[in-house]
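Only one protein chain is missing from this complex, and each of the others stays in its spot.
Chain IDs A, B and C follow the sequence of writing; residue 1 opens each chain.
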């Protein structure tokens, strides 16, 4: 009758769907740290004897050593990291191990472990983001005056500098770091002591355990403490947005590396060949960075979906919080390292960039601004006149700077030859020295300010 | 200068982000099957000699045997399953191995492998869905006349039968199977021979390779053949919707298992205890099924996001297609097995169901219908009268069936005592014998029809 | 005490959150059609008198006329389209209006209406997709032999033809039409008669109403019939994937329109200017098509999220099904029209395409294939030799075709001057005449086959 589709029947299915040790073993260090803090507090509160406490700490330290050495046997039938460690503790120290779980539950234990893991990951990612900013700043400094075409709609818009362009990403990554920092600050209250959901009648001291684990305070509501996965969702949202930024940068690397653009070159370190086309030098790393936004967005959706409509307090559904977070953290760390690598590796093709910046009537706005500033035309009218000039230039197949004065005057008689200054791309770039603008001096000032802010 | 954050620098980063062998090794059987078909065709077309062909086939079969035996060493530096197998083939048979890649590329190779994998997975999942339907049908048959409250808005609406309720899921799963079948049919054209993107100048015979691999035809456009991941997205969409159905069923199991409902009992096979609360019997399997919708939805979003805005033809981004599909397929298979298991395991609490069905004025619609049918009231007026009667019953704290005739007549004087027949829940259920309705005979007929349709 | 944040208090909040008339008025024609079919059946089954039936039909037709004329007053306090129409019917024909709701509920009514709407929308979108295919086929035919660089990783790979490239999209849209067709076929069973959730005791004839409304059959389970929104999810999934295809095409239009590529030109009809930069001609329509994938993916996620974990049968949550479907349908129709427009509008820049196809060592694969075919090298060795030749050409700053024979022979002594034939891009393209390949004759054959299949 039983289809037997799943060899082993109900028991095998239940073990497979229920066990989390395959992935939550990654929390082992945090689980042991949490248990040590809990144990020390139980002793201090005289809920445990000093002897039991010492035995437990010793046992936990030995387990950590076994795991570090790769000698620990993780067993699926013990479900999760908590029971695997507790079972080993019992083997090592006997019945005293059974006293460790006093005044706590797996519900507050896993919330504590996972918060500690996310917190540590945020710190690591923050470092990787700082390293990416440093790489961007170095390249931006080297190319603070390297002219390139600025695009909107991927159409040539106005000349900018390569350094200025890279600095936009320094800003984005700066906000990403801010978001992760806010997430870290907000997650930093300690669930330990919430027990199953209602708190405990044992005279525990939650301030002590919170402090021992580096938390700012104990969580204020025990039901919330065990039902809350905000920190994981907020981390995933920050990661998804950071990944979106990296996907934009990666797209630019791919486009810039294409033959028609040829704006940058990547070395063999970040490109690969083809199994069939011997000439290929594919920007695989950039493409994979771009693609991994998918994983990041998907992870965020996964956890939001899991949490939708869950009644309080702990539901087993929440065990599905870890894989999306682990996968997203790994993907983001890898993407940050790859981007840092590509930034340091890329060689802007200065001549090609300059040549592209002169095409596409990139100084048309400068011309319009000149008409406003020098001739006093209202901007809308200046815009109109410039449009007519561009049209004439297109007809003649000439750049703006190559258009004879007589042609300009045929459209707007009061134009003088002083206008040609405005059509030079270096002057154009240098003139845009409003705060945040692309003038090389502005860019250098922005680099200095960013170094001060982000590279401590 | 180089931050050194990623030990090993660019090379290590690139290897980590670029290599896919960790996950695409799962395609080994499909890859070998594809290579064998390609090789046989090359020989038949005289592109390869018979000797080389025979050596290649022998080598591939040995590799398959090595993998089956767990003796094959997958190497990260060889990037992916294709190069791992080809490198081993070269070790085994020498330079002839280098002739196998004639007239193909990794681009058409991986598309073929992955289609074969998805196709096989669809077949396996279809079987699991059929098994779930069989379990539902068995339970539905056993409870075709077991009365329970039907809910809308989780408010008692009208009595239905437990079997009728389960049959709704047979319908849903039936549509899921239909969707997967359509996906299978649509994916079944063969990319092999598209080569890198443009087809090939070698005189290959794509019909032969397509047929050898069980495809209906070769893919019609070589650019599309290597850029297309529709089959994976469509599979994920079908899986997400199937998972949504299972999440609904899982939610019902959780709610039905709660103490206030007490509609069903699950055995220990599908429940677990608590580390702190000794009395608990938690429906973990159901909760995890409900939660895994998150993974499924997230996988779908991941791949849709990856594919957004990718120019033709193959982009490395598309390597990110496999993990979401593998994870979703595994999650769905596990959920189907768990649901089948729970359906067979659940014991409906017949007395509790019946008792609940009598509460909540569940036969109010029957009363309204009686007023229409027997007294000729327009439905809207009957609805109004019934509302007044329910209100009176609430005030008196009585069920409808317990309300004295005089009370009924105070509201609608023409009501006779024949009305009480309409208020009986068994009669209510039996009366709803419109096609698709909850009358036990209808339910049994629906079960018979479904067995014929779904259980071949 | 009541914050009064929402002027009007609970009543206003409830009306705002509960009423759907703002958006479900869009279902008016379907609602009236459903009511007419239901009414006719009630009369035929003698549940309604012929007089009442005639009055109801007359009333419904007048309401349709009022709506068509813009004279119908939709009222928020009547919640939804069903009650708005029924209330107006009562004004027009008196108490007989109250008999129409016999043996049905809003639950089956709205499911029927919405299925009818989705079905009609699928038909309309199928037409728009056919029109897009027709436009692609016309352009493909005109440029079946126009050579352009084929890209993988946005790196020049091999020469292909513009027509061949466009034909990839004909394939994608063909699959999209297939998916929508499958969705249409699967949705086409009729919920009417499921009533609230349990069926009805009235002697209705569901086959008649199903047939009258163009359904293939009545839905088989009344609980499922009112709880099912698969058709909407499946439509959204098909729309999201179709939108993904269009986003890929839109990306290509944006990249191709950029100054460095310059592969196509769009007329003013599909580009816009800038408020500040007078020279701009931005491919806004393509960018918006690319962006609207966001709306489509978001709509799919929205409805999947809504449906997650909903117990049977109807839940008010399901009212949130319409806005995502309406928005997605509108977005997709608009994108299809814009793409058709852009395909017809675009002018491939033939000289630029050809010139780009000669760069990037695009015939390196042809060289490798020549070494295999003419010199008998294993493909892997040929690939290696070609790589060395490309490297030499790069060092000398020459195209492959411009490399002196002596240079070639320095790397592989057996190469003869016959090799230069293989390096010509027209010959390269013509040689790839495997099924699905880029050879112009193959492309023309593919166009003919597609016209036959898709343009009836």
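Here is the rule we go by: a contact is a pair of C-beta atoms (placed from the backbone, for glycine too) under 8 Å apart; a residue touches a chain by one contact, two chains touch by 3 or more.
Model, not experiment: these values are computed from the prediction.
Considering the full assembly, A:381 is the residue among A:62, A:381 or A:409 that touches the omitted chain. If you put the hidden chain back, the residue from C:287, C:399 or C:424 that touches it is C:287. Screening C:27, C:42 or C:131 for touch with the missing chain picks out C:131.
Across C:38, C:101 or C:281, the single residue that touches the chain missing here is C:101. Seen from chain B, the chain kept out of the figure touches residues 149, 151-158, 254-255, 257-262, 273-284, 287, 301, 304-305, 308-309, 356, 359-362, 364-365, 367-368, 383-384, 386-387, 389-390.
Listed for chain A, the residues touching the missing chain in the whole complex are 90, 95-103, 107, 150-154, 157-160, 164-165, 167-172, 175, 178-179, 182, 186, 193-204, 206-207, 218-228, 230, 233-234, 237, 240-241, 244, 247-248, 250-252, 255, 290, 293, 297, 300-301, 304-305, 307-316, 365-366, 369, 372-373, 378-381, 383, 429, 431-439, 442, 446, 449-450. In the full complex, the hidden chain is touched by chain C at residues 1-3, 5-6, 9-11, 13-14, 16-18, 82-83, 101, 104-107, 127-128, 131, 134-135, 138, 195-196, 269-270, 272, 274-277, 282-285, 287-295, 297-306, 315-320, 323-324, 334-335, 337-338, 340-341, 344-345.
Basically, only the chains that are shown with their structure count from here on.
Chain B and chain C have Cα centroids separated by 23 Å.
Here the spacing of chain A and chain C, counted between their Cα centres, is 32 Å. Among the residues of chain C, those in touch with two or more other chains are 151-154, 157-158, 255, 301, 304-305, 308-309, 365, 383.
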